[in-house]
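Shown here: the complex without one of its protein chains, the others still in place.
We call the chains A, B, C and D, going by the order they appear; numbering starts again at 1 in every chain.
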Amino acid sequence: MIRTISFSSSTSSPQRELDIDQMKHALQNPEGLLWVSLEQPDSAETDQILRDVFNFHPLAIEDSQSTGYQTAKIDEYGQYLLIIAHALAASTVHINSDSSLELNLFLGENYLVTSYNSADMPPVREVWERLQRDERIVQNGSDYLCHAILDHLVDDYFPLLDQMDETIEALEDQVLKNPTTDTLSKLLESKHDLMSLRRIISPQREVINRLSRDDYPMIDKQSRLYYRDVYDHLVRLQDLSESLRDIVSGALDIYLNSTSLRLNEVMRSLTIVSTIFLPLTFVAGIYGMNFDYMPEIPWRYGYLFVWVIFILIIVGMLAWFRHRKWF
Amino acid sequence: MIRTISFSSSTSSPQRELDIDQMKHALQNPEGLLWVSLEQPDSAETDQILRDVFNFHPLAIEDSQSTGYQTAKIDEYGQYLLIIAHALAASTVHINSDSSLELNLFLGENYLVTSYNSADMPPVREVWERLQRDERIVQNGSDYLCHAILDHLVDDYFPLLDQMDETIEALEDQVLKNPTTDTLSKLLESKHDLMSLRRIISPQREVINRLSRDDYPMIDKQSRLYYRDVYDHLVRLQDLSESLRDIVSGALDIYLNSTSLRLNEVMRSLTIVSTIFLPLTFVAGIYGMNFDYMPEIPWRYGYLFVWVIFILIIVGMLAWFRHRKWF
Amino acid sequence: MIRTISFSSSTSSPQRELDIDQMKHALQNPEGLLWVSLEQPDSAETDQILRDVFNFHPLAIEDSQSTGYQTAKIDEYGQYLLIIAHALAASTVHINSDSSLELNLFLGENYLVTSYNSADMPPVREVWERLQRDERIVQNGSDYLCHAILDHLVDDYFPLLDQMDETIEALEDQVLKNPTTDTLSKLLESKHDLMSLRRIISPQREVINRLSRDDYPMIDKQSRLYYRDVYDHLVRLQDLSESLRDIVSGALDIYLNSTSLRLNEVMRSLTIVSTIFLPLTFVAGIYGMNFDYMPEIPWRYGYLFVWVIFILIIVGMLAWFRHRKWF
Amino acid sequence: MIRTISFSSSTSSPQRELDIDQMKHALQNPEGLLWVSLEQPDSAETDQILRDVFNFHPLAIEDSQSTGYQTAKIDEYGQYLLIIAHALAASTVHINSDSSLELNLFLGENYLVTSYNSADMPPVREVWERLQRDERIVQNGSDYLCHAILDHLVDDYFPLLDQMDETIEALEDQVLKNPTTDTLSKLLESKHDLMSLRRIISPQREVINRLSRDDYPMIDKQSRLYYRDVYDHLVRLQDLSESLRDIVSGALDIYLNSTSLRLNEVMRSLTIVSTIFLPLTFVAGIYGMNFDYMPEIPWRYGYLFVWVIFILIIVGMLAWFRHRKWF
Partner (left out) sequence: MIRTISFSSSTSSPQRELDIDQMKHALQNPEGLLWVSLEQPDSAETDQILRDVFNFHPLAIEDSQSTGYQTAKIDEYGQYLLIIAHALAASTVHINSDSSLELNLFLGENYLVTSYNSADMPPVREVWERLQRDERIVQNGSDYLCHAILDHLVDDYFPLLDQMDETIEALEDQVLKNPTTDTLSKLLESKHDLMSLRRIISPQREVINRLSRDDYPMIDKQSRLYYRDVYDHLVRLQDLSESLRDIVSGALDIYLNSTSLRLNEVMRSLTIVSTIFLPLTFVAGIYGMNFDYMPEIPWRYGYLFVWVIFILIIVGMLAWFRHRKWF
């Protein structure tokens, strides 16, 4: 699907659903703004628009249509930039190859081409809807429009982090109160998610940083302030995710230590029981022997005497354990 | 609440509680100094003052009013700087989201606007009180006033670190003398606090470093010396907190090792007891058998003989354990 | 074996299997393109071609013929570059000294010399075959031809990584379901492979980065775009391999923890059995003693009474274990 | 206490114990050299000399008199430098807050002011004593004098490291031969000392590096060679301390592994004993049963038969253990 919108000047009404020739015409107007959004384009559409209308470099087109995972980056091709960024699929719970949606943006002086191969692309959809209600968003040119999409893209990560924050705090509680193997695997899963998140966020941070600092002709000095704002949000995102990583690591430490503590406790129980009953059983064994000549056997107080020994052993052992602070 | 104070020159008496027009007027005077402190401002106040009086950039206003956690930073907007720093809430014991108070400072050539959303902001309060007693603080201009606030902000961290130092040394003692699970959780808590502290301090260090080195028009060359002094304090702060991190890590190592040592000790007790009494019980079991033809049973010295065996086993085992240095 | 091909201009047909004099002649033509591929050359061939025809520096020749492992690098010798890169042997499963094939490229304004000592060099072979079908590859000059070889070289790593990805995910499953010592050694092997891979890829990334950014006279500004594309592929390669490293590390963590958990479980079983049967055996031992005067022995309900004790002990212990959540 | 010495030119005799006016006079002479050493100065002395005679910046004075721990640093104040370094107290065994003595140096074109709050400052004392014997040290100006003090300061660290080296090698031996808990705590202590040492040395290295490279007006190009020499000593110091850190880490690894190995050995003993005697005791228990109809009991060779079983069990178990290489 292809969606197009063109403003001949920042105040006039937009023209929608342009055909190829209209697009070419719109590109002639340096004051105008043309936004083309390619959604799961087939190769014919790609050829027509990216190659024929916009005349993009074959490498840029290939990169924008490639289906494998690509790290976020920014490539400068003289008159335009190719920006690759990663949006988060709506209602993402875990970070994996499905949750990260590649968005390609071609940013020129008076146009923006967005292209993606996923069924949905929340930041583009949101900006498109906002454009229906409020056309002010295009008054500041293509660089501002591009910023608006990237701003939505970045802000969509925050709800995920908030949710992970809740999950992780619940896990931390579980670890302290009643750790199970399930707690462990959830902790490892969270750690995994946070590592994947870092791998998605870090290169985007670099991309936005370059947009806010480097001197690209299609981004006004004024607009860089907006990119810097997006950059600050990304820094906050990374900060948040590092805090979560610290909490997860701490919880894992406690978990592993609790395993070792429980082993200690189990072994102590075993040792106490064995150390008390092995001697007792031995003493009982002595008087279970059948020797004909055993002086204690016919003794009137033999049985009483052996009970005294039993009790002395028990009391002595318990005193010794208490002395060593074993319970 | 809004507090304002204005000096028309560094020697004259101040004017307090200015209204909007007076503020606008004060801003005209390049020799004067206007300080506006916004404390939990509502959006009407924000609009009036930040937008209408000072004409700040919408992004700067948005950043300064945002309620989420923001990393410390410094943004340059031509005529003024927006500095975001984190003060410590009074009587903080643990570092968490409540203990870190965001302070926003707009620093211009002849004005300073401070703004925060917390109920209290110790460094602003302290400088304000100092200003009642001693107006010399404003003689060196807005950059010096800003430095005074940041200096208080940084110095407020030291008592917390001193207190953590005491806590951690007590924990280190406990680990060596009588470690309990409670010691562990307190150590992990301290580690957590120190990690959070690092995340708060590091970006502030960067902010102050830039204030003391970069060439901002609103900071005189002379005043940079003062910022460098604040920077040195932050370096010391970080040094202190890293020392504490080392001590905590060391104490955790000892703790975990002591767990493992105690397991060794427990197992050794169990092994000694088992290794002595299992053979004894077996020997007693032999003579508890009821075979009709057992030569030792009717023997006159059978019982004596078996006691000799018992004693030989015990003595032999103890000798062997001593030989292996088990006790 | 030596293969040569020469184009006198980008449109004319090529000349193949040139002799020494033809090569020298071809080098005179600044518009032409000469590609010489040395495959396991003997020293006579090397001397003739690298020294006499191309007049390369002795150090460059020595480096290109050295048989030990050499880190990928790029050396600038005025009129030409020596690039050392590592291709992957066809059907590589594990990374070791056999799987990494050193490829030496001498890149000049109007020539490319490739040289290697392995029996096969997939990227050179592939580009050579492509050249038979499609001569357009040479129209952009020696820098584009060199790029084509490096592009193949880098892309050959992706199938290996895909295969490692599958292996590692299977191992991750095994760790969670039924970990064995074999799982561990395979995990450690994968970790080892990934570390070796990193050591091969990192310096190549640096080499390609320099080719795409530095200002070498034999690489046009236009061609750098192509090198940047190769660079992006290498970045993706590194990203992929780091993701795999994270998964392997996570799986190792789970494995080691599962060892410790199983120990805990084993010890708990032992402790439960011992704690129940040691007291029972002791009680039975008491009434196995042969004292003449034991009041319970002739008692009518003695045996019943001792069974009550047995059952009380068993029930009590089980209740205590359940209370402590041991099963 | 205040010590002063002044040379009007590099050849004339010195003047000692100058009063305030003499100091002011000495400062007028650009060819002379004035050294003032403040030892635990009170605030009156500080005011008179640092403020009135030398006219230092209030921040520099405050820094030099501050009593808390300050990281080594170098601050440039136009006409003079403030250098903060850390000497080692004489006969230091462990690194702690008492062993590190802060030394403040104000270095100007024709003067050096040293100031410290500790009872003793070995490098200043040593240079002062050397000055009594040999006045050549002042012929090269204030920068050379300052270098002499810093050189002594750095060299005083070597004996401590030599001593730690011996201690650590003894500990390494102990770990291999007869590790005790005491060995562990001493190893952790050494690790702690080495970490503290690194925190003291690293910033000083940076300070000396800047003195030997940056272009300060009060340090001649010629004198930088001497600072570079001090810098090399610091690098060696750091190298030495990192070697020691490696040895300590290695020894800790062996220690922890030996704990785990001993646990293995203890458990193996227990298992061997239990696995042999539990079956034996069971067999003996069988023939201790009192059933009226047990065919083996009245059998003539019953007792012999049971001994054969005992011996078979023992021999079989031992063979199995040897097969599994348990002893």
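Note that a residue touches a chain if its C-beta (ideal position, glycine included) is under 8 Å from a C-beta of that chain, and two chains touch if they have at least 3 such contacts.
Predicted model only: the values in this text are computed from it and were never measured.
Summary of contacts with the chain left out: across C:I20, C:A90 or C:M195, the touching residue is C:M195.
Only one residue in the set C:I137, C:I297 or C:L318 touches the chain that does not appear here, and it is C:I297. The set of chain D residues touching the chain not shown comprises 176, 225-226, 228-229, 232, 235-236, 239-240, 242-243, 246-247, 250, 253-254, 257, 260-261, 263-264, 267-268, 270-271, 274-275, 278-279, 281-282, 285-286, 288-295, 326. Where chain C meets the omitted chain, the residues involved are 57, 59, 62-63, 68-71, 73, 75, 77, 181, 184-185, 188, 191-192, 195-196, 199, 256, 259-260, 262-263, 266-267, 269-270, 273-274, 277-278, 280-281, 284-285, 287-290, 294, 296-303, 306.
What we mean here is this: only the chains that are shown with their structure count from here on.
The chains in contact with chain B and with chain C alike are A.
Common neighbours of chain A and chain D under the contact definition above: B. Both copies, chain B and chain D, contribute mostly unmatched positions to the interface they share, with under half of the numbers common to the two. Separation between the centroids of chain A and chain B, computed from CA atoms only, is 25 Å.
Shared contact sites, meaning residues of chain A that touch two or more other chains, fall at 260, 263, 267, 270, 274, 278, 281, 285, 288-290, 294. If you draw each protein chain as a dot and join the dots that touch, you get a simple line with two loose ends. By the definition of touch given earlier, these chain pairs are in contact: A-B, A-C, B-D.
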